[in-house]
Structure formats: C-alpha cells, structure tokens
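Take a look at chain A:
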Amino acid sequence: MTVKNSLTPLEAQITRIEEMTSIEKLFYLKLIDLNTVKEFHYTPGQFLEVSIPGVGEAPISICDVQREHGRLQLCIRKVGRVTNAIHRLKKGDRLWIRGPYGNGFPMNLMENHDLLLIAGGLGIAPLRSVLQYALLHRNSYGSITVMYGVKCYSMMLFREEFLKLFREGDKLNVKFLLAYEDSDDFQCYQLSCERSDRCMSGLVTKLIESTAITPDNTYAVVCGPPIMYKFVVKELTQRGFTPAQIYMTMERRMKCGVGKCGHCITGSSNSIKYVCKDGPVFTYWDALKTRGLM
Partner candidate 1 sequence: MTETENNLKPRIGVFSLTGCAGDQLMILNLEDTLIELLSKFDIKSFQEASSYSENTNLDIAFVEGSVSTEHDLKTLKNIREKSSLLIAIGDCAVNGCVQAMRNKQTSIAERMIDVYGVEDNIYKTFEPKGVGEYVKVDFEIPGCPIEKEEALNALISLLNGDAPLIPDYPVCVECKLNGYPCVIIEEGKPCLGPIITAGCDARCPGLGLDCVGCRGPIKGETNAKAELEALRKRGYADKYIINRLRFFAGNFDDIQILGVKENSKGDK
Partner candidate 2 sequence: MTKTLIIDELTRVEGHGGITVIIDGERVKDVKMNIFEGPRFFESIIKTVYYDKVPDIMRRICAICTASHSLASIRAIEHAFNLQVSDQTQILRDLLIHGETIESHALHVFLLALPDYLGYPDALKMASEHFNTVKAALELKKAGNIIHNILSGREVHGMNERVGGFSKLPSERKLENIREEMLKVKRTAELSVEMLAQTEPPLNINSKNIFMALNPGEKYGFIGDEILISDGSAHHINDYLKIVKEHTVNYSTAKISTYKNQPFMVGALARILLNRNKLEGTAKSMFKKYHTLIREVNPLSNNLAQAIELVHSVERAASLVDELLGRGLREERLPSVNIKDARGVGAVEAPRGILYHDYTFDKSGCIVQCNVITPTAQNIANIEKNYREVVEALIHEEDDKIKFNLELISRAYDPCISCSTHVIRVKN
C-alpha cells in the first residue's frame, strides 16, 4: 500500500556533532530524501519529533535559522531514554525526524521592534533560532538584547558564538548579557571583570533589574526552566511590559506533536490549549487566560 503519511518520520543524517557541555551536544542534521528537502521549512521556535527506532521519540526545538534547505541543528540534553540514545550516535549515523511542528515565534509581528531575548540554561536553544533569524534579517528588527542565565561557564551553551557576541555584539547592535549562578566560577568572574555591566553573578532576573530596557516598541521572548517564567514575567511586567508583549515557549510531555495524543493539554474548561499545536510559543496573555500553562 502506498500512502503518504505526513506523520511518518523522515530519515536524516548526522553531519557533525559538537560536544557543548557534559550533558549537551549540538547535532547538525541533513535530510536524506531530496523530495522532502524542498518541502521542509521551519521558522524559529518550531520543534521536531526526533526518533530513534526501537527507543522512542522526543520533541526537540530546532535551534538554528533555516539557511540551506534540508539542514538543521538540534541542541540536545541527555536526560532519559531517547536523549541518551541520541547522544550515543556518531557522525554519519542516522536518525529519524518529523515536523516541524508548533506555531513558532511571530517573527513578522515582531518586525521593526526591539527584541529582548531572555533564556535560562537549555532554553537558549529555541531563542538562538530567533536571534539568528533577526541577525539574518538584521534591518527588519531594532536593537537586540540577549540575557542568558547559566549555572557556570562549563554549562554555557554555544560558548564561542556567544562570547563573540558578548565582546563584539555592539557592532551588530546586539547586547549580550550573561548571568551565572555559581559565584565561585572563575571564568565567568573573568568575564564580569571584562564587562561588569554585561556579566554578573546571580539569576537571569538580575540582568533585567540592572539593565535599562524600555518596554515601548519591544517584544520580550523568554525560554527556560518552568520556575524561571514566574520571576522573569514579574520583572518584565513591573517594567511595564504588557502581557501581549511577552512571548514564551513552553514544555510539556508530548507523544505526537500534532494535537492528538493529549499529553500537552493544559488549561481549564474556559481555555484549553495544546502546547504542541497552539504553542509551544504563547504570550503571557495566553498564560493568564489558561490555567496551569505557566
């Protein structure tokens, strides 16, 4: 029986692996089937369901901007069955993907606005695609501020890339700020000596407190561990951001990615949301309306 099933995973090859931290690796993938390559478009904030046959599937955000057709990058933390199995793979190995799924960030809507990107830990992965997109279409966006909270230097993702931005971002009108939790971390301390206004010890919220941001004409984009949202949103609303100006991407258990398996359903009877298809990107306004989303 020849049927085309849009939910059947596609074959992809790993063209490169970068070890980023002790638990995170960056995977460069290339789709194998040329026919699907042409149809494969993704926007920042969308995610894939990544399969290892015989082990299972996991939703993973695409962490770069689409440049070449059929190529993409995933930053994956090993935490369980599937992600461990992915981490066992080597360059040249194959895995299977389907997607892209989810709404992604409203890059068009945000055009001609300043961007404030706030990320904690692995949350930088989807935001990196937003950043890359904005840099790729540099003239369509205003100033860009990135606030990134890490545990310590060794847990910082995309280190080289971001250190370059940290030092030379101003040329691109990008302000890159770093907060680190481990106050004894020597390398981070050196960075804070280098630019005390751009790197400080503490949580990511500290960066918001100590930076001048004007909410007018700005969109805030947030991603990080669930507890981070509450504090960040509090800071932002105090600064005058309206709930519609704050975008965030959410995580839930997912088995399908397309609004069928029911695991990511959140809310109360007045507003039910599927994180996979109504999100994973939501505004703070959505979160206010939908019980339990945040």
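Candidate entries met the following condition: all candidates are chains of the complex that A comes from, given by their letters.
Everything that follows uses one rule, which is that a contact is a pair of C-beta atoms (placed from the backbone, for glycine too) under 8 Å apart; a residue touches a chain by one contact, two chains touch by 3 or more; residues count from 1.
Note that the structure is predicted; figures quoted are calculated from it, not measured.
Within the complex, chain A makes contact with only one of the listed candidates (1 or 2), namely 1. Touching candidate 1 in their complex are the following residues of chain A: 54-55, 80-81, 84-85, 88.
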